[in-house]
Each structure stands twice: as structure tokens, then as C-alpha cells.
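Attaching a single structure in C-alpha cells format; questions to follow.
One chain of protein is taken out of this complex; the other chains stay put.
To keep things simple, chains are lettered A and B as they appear, and every chain counts its residues starting from 1.
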Amino acid sequence: MSKNEITPDLVEKVAFLARIKLQPAEVQRYTEDLKGVFNWLEQLNEVNFDDVELEDNVPTLLREDAITDGNKLEDIVHNAPQQNFGMFSVPKVVE
Amino acid sequence: MSNTNLYKGETGEWEVVIGLEIHAQVVSKSKLFSGAATAFGADPNTQVSLVDSGFPGMLPVLNRECVRQAIRTGLGLNCEINKWSRFDRKNYFYPDLPNGYQISQFYHPLVGPGKVLVDLSDGSQKEVRIHHIHLEQDAGKSIHDLSPDKSYIDLNRAGVALMELVTEPDMRSVEEAQNFVKKLRSILRYLGTCDGNMEEGSMRCDINVSVRRPGDEYGTRTETKNVNSLRFMGQAIEYEVQRQIELIESGGSVVQETRLFDPTKGETRSMRTKEESNDYRYFPDPDLLPLIVEQAEIDELRESLPELPDEKVNRYVTTFGLKPYDAQVLVMEKETTQYFEAGLTDIKNKKEGPKLYANWVTGELFGALNKESLGVTESKVSASHLASLINLITDNIISGKIAKDVFGYMWTEGGSPESIVESKGLKQVTDEDEIRTIVADVLAKNDAKVTEYKAGKDKLFGFFVGQVMKAMQGKGNPEVVNMILKRLLNDE
Partner (left out) sequence: MSLTFKTIKEAKEGLQNKEFTVKELVQEHIDRIEAHRQLNAYVTDTFEQALTQAEQAQQRYNTGEARGLEGIPLGIKDLYCTKGVKTTACSKILHNFVPPYESTVTQNLFDAGAIMLGKLNMDEFAMGSANLYSHFGAAKSPWKNGEKHLVPGGSSGGSAGAVAGYLAMGATGSDTGGSIRQPAAFCGIVGIKPTYGRCSRYGMMAFASSLDQAGPITRSVYDAALLLEHMASFDAKDATSKNVKVPSYAANINKDIKGLKVGIPKEYNMSGMDPEIGKAWEEAQQWLKAQGAELVEVSLPNTQYALPAYYIIAPAEASSNLARYDGVRYGHRAESFENLNDMYCSTRGEGFGAEVKKRLIIGTYVLSAGHYDAYYLKAKKVQQLIRNDFKNAFKDVDVMLTPTTPTPAFTEGEEPKDPVTMYLNDVLTVSANIAGIPGMSVPTHLTQAGLPIGMQLLGPHFREDTLFNVGAALEEVAQFPMFPKQ
């Protein structure tokens, strides 16, 4: 990955993937910033990863199968910007 | 083995290649990562915890029973169990996905390769390989028909545990695909790991379909999403096969894409999703550490598995002498086997009884149930009463023919077969003196026919039997009637 691959188009594409609308000035600024950051990240290419084994052997916690939650409609919906019928309301989703 | 299920196109024959991805809801009280309930049909957002609705700072904690259910399923399908597995995040934005990611075992599933034997109508079996089974969360539900310009989000299903079972592309016909699902559903229900209720969405299929010339490499496949009945499965596959064949034969090519089945039209259509939205950016969920399963737990689960359909069929065939097909019919639904086995202990004649009993279950009982659209658990005749009826036959107290009448009374009026036989006077007559009197009477009344018989018209023997039985209202023991008739006709 070279810093030259960071273009305003790419920044906009990735911003859409992250669902973030950017103003044109932001696109310019992030393009420059990201070039710097990704250039700096290049140094990881110096590292020799040949014999690196990822240790990942601490087991996750488990819980017993019991109904301990729910029945809190008010808590669930009271912060919602828009709600009706006990449900969250969003612009119509067309499939 | 050559495929006899080929499709004829304009330019020659085509073979369909089918692989399935089946989402089966895990039977558990609470969700995969939260303590909210999983029951079907609750009021919107009442079975939702702050974890399911993606509130800030809320964390998932894995439900041990869901893990055990997935392991049971894997063991029941002859799969390898991976002692080290992990949950990843599948990232995408959608209103019914509160966290903006689904937690799913993308890279390292809990259950590895296995296989299922599918029973086909011609009596043969087909092996379908399982690629893997992984655990994941279900999403919530978007409701589109309450408002012209808004969708509403109910998160009751969000976070419910699913097993996603992925097959190899091993199926070559609609029947193979449908019977695979039937067999799978049957096994999951035996295991108690999924209720298999397709109408309520407990089992949903994504179908990968491609066509090719027999013997060629795989063609480009399409994936049809969320098909929720066997009939729709058949329709979706047939539609895709015809569409793909026509497309290729008219010079086009199949595009690898996701399609949606429209049950009202019986058609599939392209979902035309944007390219970007398919970049799911999978990575290990940092809120969860690896799932590590001990061999002892796998062994314990293996030992506690119930007897599964294939094993039952074998046992029924070898110990009771059932035909494989009949045995398969008996074991397909867990409830049917439960009914069968509940009465089996009451069967007195251990040699002939079980087979006769099985025939009655798949014959008279199924007939009566189908007539009234009842499930076996709703049967008006209990397993022990049906077994008693079989005992009356094998004890020569009633004939098979009378037994059908008795069954009719049992079904409509209730009561034990013994009491019905008693009260209706249907008991079989075996007393030789009594029968001899009636036979003599019949022969006397049919003097001419006796003469013909004696002159060599052997076929008349059946006529005499019928007359005797008629005179006895069907209650004569056939063997005794035959014996006495022969004796008297031959002047012995």
C-alpha cells in the first residue's frame, strides 16, 4: 500500500462504506492526512513476521441459558429520535 | 452414477447443481449473547435487552446452551467439532442490525465437515456433505406496511441464536434438495436443537443454483435468499434452472448475484445491491475471546445424543423386520416414532406384533389422521390402545378385518378395543363344535355347489368360506373355519 493510492475518490468511497457524509474541504483534508498516516504505517513492512504465532487461548466467558432480561420497552425506545407502535421509525426501506 | 434428472434445453441436456445454506434457529430460552427471551410472537421490542438493541457500552456474553446445541447438531450430522472457534463481526448498516455488525463465526466455525444420508423415493440414498456449521445472531425485523413512507423496526428477533449450516454443492435435483431439508429437519428435531418450524421462520434456506452440461465444470451460481418452505424451494430451483438455461442458450451468461424469491409469483428476482455494501469488513469480535470447548464436554454430549433417524431405521429393519421404506416413514417425524415406541412395549407378540403394529400406524392410523388433518400427537386413538388392538389380532381374539371395524369405533367413540369387542360382541369364534354346526348348515343349504366342488371345482372353496363367514358375521376364526370346511367337504 503506497500513499499514492490515497485519493479523494478513495476517501469518499471509504467514507460511504462508513456512512459518513464529507464536505469537499473534509475530503481534501482527510486525503492529505491519510497519505501521511499510511506513509508512516509503511514502517511495519520492516518487521519480520515469519515465525509469529498468534496466541489466542484465553477462553471467552459463557453464561447459563436463562431469561434474565427484556420487558423494558420504555428503556429501549425512549431515547429514539422517532418511534411509533413501540418500534423505531426510519425512512422507508425499499428492497 | 449418471443423473437421470436432467433438464432438456434447446441445445441439449443440462444438469442442475445445488448447494444450500440453511439458517436454523437454535432451541434455547434466551438469546445468543443476551438474557432476553426467544419465544415467537411477542409484542414488538418486548423481548429486547440493551445488548440486543446496541446501546453504548453494552457487551455480548455467549450462551453456553447455544454452544452445546450446535455441538449436538454437529455430532448428529457426523461432523467434526472444532475445539477452538471464534466470533467475527460482519459489518454493514441496516436498521434491523442495531450494532451495525452481525456477530458470526466467519473464519473459524464451531462445527467442521460432516455428512447427511438423504433418502430418495426410488429407495436409494444420496450422501450430501456438510461444509461447516457456525453460530450467529439473527437480525431484527423491518415492518414496511404500516406507513407509506416509513419502516418500523422490531428487535425481538435481534440476537436470537442461529446455526448456519452450509452444504457442499452435492445435490443434483429438486428432490435431492427437498429431501435433504426434510432429513435435516428430522434430525434437528430428534436432537431438539431446532424446532424446524419453517412457517415461523425457524428454518430458512438460501439456495445456490447453477447449471452445467453433464460432466462439465460448475457453472456460475446464483444465491436465492430466504426461502421458507419445501414447495417454494422446488419453485425457486425450477425457476432458476429454466432462467439460467434460457439465458445461456440465448447467448447470455449467468451473473453471480443474490436473488430474492417472490412466493406470490413463484419467481426469483435480482436484489441489485450496491457493490460497496458487500464489503463486510470481517474481523474478530474484540468483545469476545475464543470459544474453547473441552474434549470431555464433546464426549459427554455425544454420549447423551438420542437415537437418530438412520439408527432407528436400521433397528426397526433388523429387529422388527420392517421394510426400509416403512421404517423411514415411521421415523421421519419424531412424534410418529414416539407414538410407535410408546405402544411397542405393550405389544405381546414380540415376533409378529411389531411389524403388524407398524403397518397399522402407517396404514389405518395415518389414514384416519390425514382424513381429519391431525398430527399424530392429536390422535384420537392412543398408542397403548392401538397396541392392545394388535394384541387382540395376534391372540386370535379378532380377525384383522374385524379389527378395522374396532379401530373405527375406537376413533369415533373412544374406549379400549377390549371393551368395544366385548360390548359389540365382536369376539372371534374358535369353538369347533359351534363352527361345525354352522358349516354343516351352509353345506346343507348349498347342496348343488357341494356336488360341483366334489366333481373337481376347487375354486368353490372360497365361496363356502365366504358363506360361513357371512353366517358368522365375520367372527369365525379363519383357520378353524378352513379346517372344518375341508374336513366336511372331503367327508373326513
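Note that contacts are C-beta pairs under 8 Å (C-beta built on N, C-alpha and C of every residue); 3 or more make two chains touch, one makes a residue touch a chain.
Source: prediction; values computed, not measured.
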item: Touch with the omitted chain, as defined above, among B:Gly9, B:Pro95, B:Pro113 or B:Pro169; value: B:Pro95
item: Touch with the omitted chain, as defined above, among B:Asp279, B:Glu294 or B:Glu479; value: B:Asp279
item: Hidden partner interface residues of chain B, rising order; value: 50, 53-62, 89, 91, 93, 95, 98-101, 153, 279, 281-283, 286-289
item: In chain A, positions touching the absent partner; value: 1, 10-11, 14-23, 26, 29-30, 33-34, 36-37, 40-41, 43-44, 47, 49, 52-55, 60-61, 63, 72, 75-82, 88, 90-93
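Operating definition for what follows: only the chains that are shown with their structure count from here on.
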item: Euclidean distance of C-alpha centroids - chain A vs chain B, Å; value: 42
item: Partner chain A, residues of chain B touching it in the complex; value: 28-30, 34-37, 43-51, 53, 61-67, 84, 86, 93-95, 142-144, 146-155, 260, 271, 276, 279, 281, 288-292
item: In the complex, chain A residues that touch chain B; value: 13, 16-17, 19, 56-73, 75-77, 84-93, 95
